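Working notes, beginning with the structure itself.
All protein chains of the complex are present and in place, except for one that has been dropped.
As written, the chains take the letters A, B, C and D, and residue 1 is the first residue of each chain.
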Amino acid sequence: MGDIMDIATVVGIISAFGLVLIAIFMGGGLNIFINVPALMIVVGGTLGVTMINYPLKDVLGVFKVVRKALFSKNMPTNELIEMFIDFAKKARKGGILVLESELKRVKDDYLIKGVQLSIDGIEPQEIKDILETEIDFARSRHQLGAEVFTTMGTFAPAMGMIGTLIGLVQMLQNMEDPSTIGPAMAVALLTTFYGSIMANIMCIPIAGKLKTRSKEEMLTREMTIQGIVSLSNGDNPRILEQRLLAFIPSNQKKS
Amino acid sequence: MGDIMDIATVVGIISAFGLVLIAIFMGGGLNIFINVPALMIVVGGTLGVTMINYPLKDVLGVFKVVRKALFSKNMPTNELIEMFIDFAKKARKGGILVLESELKRVKDDYLIKGVQLSIDGIEPQEIKDILETEIDFARSRHQLGAEVFTTMGTFAPAMGMIGTLIGLVQMLQNMEDPSTIGPAMAVALLTTFYGSIMANIMCIPIAGKLKTRSKEEMLTREMTIQGIVSLSNGDNPRILEQRLLAFIPSNQKKS
Amino acid sequence: MGDIMDIATVVGIISAFGLVLIAIFMGGGLNIFINVPALMIVVGGTLGVTMINYPLKDVLGVFKVVRKALFSKNMPTNELIEMFIDFAKKARKGGILVLESELKRVKDDYLIKGVQLSIDGIEPQEIKDILETEIDFARSRHQLGAEVFTTMGTFAPAMGMIGTLIGLVQMLQNMEDPSTIGPAMAVALLTTFYGSIMANIMCIPIAGKLKTRSKEEMLTREMTIQGIVSLSNGDNPRILEQRLLAFIPSNQKKS
Amino acid sequence: MGDIMDIATVVGIISAFGLVLIAIFMGGGLNIFINVPALMIVVGGTLGVTMINYPLKDVLGVFKVVRKALFSKNMPTNELIEMFIDFAKKARKGGILVLESELKRVKDDYLIKGVQLSIDGIEPQEIKDILETEIDFARSRHQLGAEVFTTMGTFAPAMGMIGTLIGLVQMLQNMEDPSTIGPAMAVALLTTFYGSIMANIMCIPIAGKLKTRSKEEMLTREMTIQGIVSLSNGDNPRILEQRLLAFIPSNQKKS
Partner (left out) sequence: MGDIMDIATVVGIISAFGLVLIAIFMGGGLNIFINVPALMIVVGGTLGVTMINYPLKDVLGVFKVVRKALFSKNMPTNELIEMFIDFAKKARKGGILVLESELKRVKDDYLIKGVQLSIDGIEPQEIKDILETEIDFARSRHQLGAEVFTTMGTFAPAMGMIGTLIGLVQMLQNMEDPSTIGPAMAVALLTTFYGSIMANIMCIPIAGKLKTRSKEEMLTREMTIQGIVSLSNGDNPRILEQRLLAFIPSNQKKS
């Protein structure tokens, strides 16, 4: 599931940006679409305004959240279920302490922490409370990330329009030579173009991806909590499986 | 009801697209409205951005949901009620196992599953729980479908505007020959045109249809649950009818 | 109240459309504002798209709801209260069966049905349940009507813009004769004009009217339920009056 | 508080309209901005559409609500508290009937009604119920007023755009004499100008004022209820003061 999504993101970015670039090259070349001051006013201005809006640590934290959303993988739910069944069987045979050695193979910090709490003999209800508190904080971190990108997606076109207005005013004040009007207006439009690209091909879809990734991660984590509570309770592996399968829609179970 | 709605969709699509085509042909011909790069930037770009926004499996899953929404039929509610009355009568006479043979005539998987659970002797409350869980998953699948189309409906005009900006900048940078300005601007406007068509004649009405279809399907399924629970409880056919009729507004009962 | 509102609707339609027509005639004449293909693309296209969005029966049902909202009258609340007091007095003297003959003078189906249930000796609580279920269905019918008109009010300007884009592209591809540019652009703008009229002078205000009418009708019906329950309970006419007056704000009672 | 707010409204209206007028006079004169048909289509059309949307009595009632919101004063909260303390002291000494003569000095109908109920010996809980019902009706009256103005604020720019489209179509159909194009377009833009003024300097800020006034009035009335209930209960003046002060934020108490 993680793999497929990364491919989707890559394909999406390549196709959206690629098609824009193709349209640009078919019409003459890239150089008339590159304008460093216009780029600065849109990208720099949008980041500047976002930094007025959010504390610096939130803006910086967002990039970490995005990197994680685009590149890290969630364990697919069916693998997660199989792993818990395996853990449950081993714990039944050799006691829960056996899982200590199994944890080395696991990469998900959240899962390791949960199993470790279980091994340490913490009460299931208390494990649940601790893990749920972490989910709440993670959820609000994700929401903040999506919110920051949505905010950037509304400021970018506004900065683009401000840049275009600056260009238009300068052009209109200086129309002696009619042959310069066209190119000057073209340059003025570039900031609107950059603002629209930044909002619609970057910020808004990334905000959307953060939201969908967050939902997936929350589902995985809730299944993890259920699995660890079942382990701590010493549930029968079959019952544990039933409880975890209840999180997945039936048409996905078959496939 | 299923039939009528399909006709509405077909009539709607034909009239909306047809009127656009008539306006195009009356003004000269279709060829000035066909531009493959413009089409690619709007359709491809919108799909690309949507694939950044949603996992690949959700985007692909949407097309299955749409096909089902446009072509599959719900059983009309009055037929559903008659069928349940018929089932109830037969179950009263020959016991619930008699329904096994009746199921061959039924096409709705959801209904078959429910009756099968009843024949297998599962407790009514448990049947209800199982079927309601499926309704919840189906509802969120429908909501996701409508959401994806709504998202495409907001990205399509944005990609259209990006394409138009590209065309405008290219035209403005190259205005030596005044006779080319008109046609170049016409081509630049085509992406806005495509984006507007894609959003307003396709994505947004389809998102709307998914929502209304979902409501209808949910109503049918809730009636199905009530019917199956009544069957399992061995309710009198008249009482079963009363319970199912309670789902339908009185002015529709008469007609 | 019913009468006054109808007058408001008529005055509103006449003044809004009339002022538009006056502005059109002062500027030269109606003929340059009539364009059948433009009208078809906006009105036909909007209806087509609405029929993709909603099932045919909902679109057709909407017109019935509108006709009722614009032309039928609710009984004014003070008349309703007087009628119930009169009923209560007669029922006190001659028993509730006396009301059977009174019902012939009543025009409101909902009221007739309620009083009939009361005469038939149905328990007050059960009468209340039956009548409240009908209110719920009526409310969702009204909401659907308002929703369909709001949807049309968002599609109409979009179809207008699509028509204008078609006209602009055709004009820009064909600019040899400068004297045709103005009129061609005028025709292109007509679809935007029609879309704006259709949305802002028809669909959106009618959606608003449906909502306000629905609120009024719901109030009348809730008063009717209270009145019938009071009748069934054999309440003293003075108490019945008090209970019904509680639905009306004090500053309206005086006037 | 009432006084200060009136000044704010007056200053706001003068500065906003005044600055618009200054800009108009600096650019040549008022006469090119006056166009009676344009004014009629925007103001008349907006009122017409609003009368389709709302029942006549609601549209008319709105003007009464606005007049009250702009010109009537709420008693400042500190004066209200002092008055209640004074009442409580007098009632302690001479019995609650003493307040009858005090009421002549009071201008607020709501307050008079409440104290009168208390003098008449109605139970505190019943007084509270009666007065709270009136608050609910007043609140929904205010909300309706704000809603009507918000609706007008959305229709006014739409009517302005319709007027501008009419002017543009007429101008484009009649471009033989290039010297008339500019003035004709200027006149066409006037409806957009009027619509924007009507929405942004009148309707929307007045809707905002109605909402803030409503909140203030609700606060005053809730304090009034508390005060009257305290009077009826024969509370000690100090306790009555404490209870009323609890409605006011601490940083306002000091000033």
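By our rule, contacts are C-beta pairs under 8 Å (C-beta built on N, C-alpha and C of every residue); 3 or more make two chains touch, one makes a residue touch a chain.
What you see is a predicted model, and the numbers here were worked out from it, not measured in a lab.
A.B. asks: Using the whole complex, pick out the displayed chains that touch the missing one.
C.D. replies: Per the contact definition above, the missing chain touches A, D.
A.B. asks: Which of these, D:24, D:135, D:175 or D:218, touches the one chain of the complex that we don't see?
C.D. replies: D:24
A.B. asks: With the full complex in mind, choose from A:49, A:70, A:103 or A:218 the residue touching the hidden chain.
C.D. replies: Result: among the candidates, A:49 touches the missing chain.
A.B. asks: Touch as defined at the start, partner being the missing chain; which of D:96, D:168 or D:206 qualifies?
C.D. replies: D:206
A.B. asks: Using the document's definition of touch, tell me which of A:10, A:172 or A:246 contacts the absent chain.
C.D. replies: The one listed residue touching the chain not shown is A:172.
A.B. asks: Give me the chain D residues in contact with the hidden chain, please.
C.D. replies: These residues touch the chain not displayed: 1, 4-5, 7-9, 11-20, 22-24, 26-28, 32-33, 179, 182-183, 185-186, 189-190, 192-193, 196-197, 199-201, 204-206, 208-209, 212, 216, 246, 249-251.
A.B. asks: Suppose we count only contacts with the excluded chain; which residues of chain A make the list?
C.D. replies: 37-38, 40-41, 44-45, 47-59, 133-134, 137, 141, 151, 155, 158-159, 161-163, 165-175
Everything that follows uses one rule, which is that only the chains that are shown with their structure count from here on.
A.B. asks: Show me the overlap between the contact partners of chain B and those of chain C.
C.D. replies: Under the touch definition, chain B and chain C have no mutual neighbours whatsoever.
A.B. asks: Rotation angle for the CA superposition of chain A on chain D, to the nearest 5°?
C.D. replies: 145
A.B. asks: More than half overlap in residue numbers between the two sides of the chain C-chain D interface, or less? Answer same or different.
C.D. replies: Mostly different residues.
A.B. asks: Please compute the C-alpha centroid of chain C, do the same for chain D, then give the distance between them in whole Å.
C.D. replies: The mean C-alpha positions of chain C and chain D differ by 28 Å.
A.B. asks: What positions in chain A touch 2 or more of the other chains?
C.D. replies: If we look for residues of chain A contacting two or more partner chains, we find none.
A.B. asks: Once the touch criterion is applied, which pairs of chains come out as touching?
C.D. replies: So the chains that touch one another pair up as A-B, B-C, C-D.
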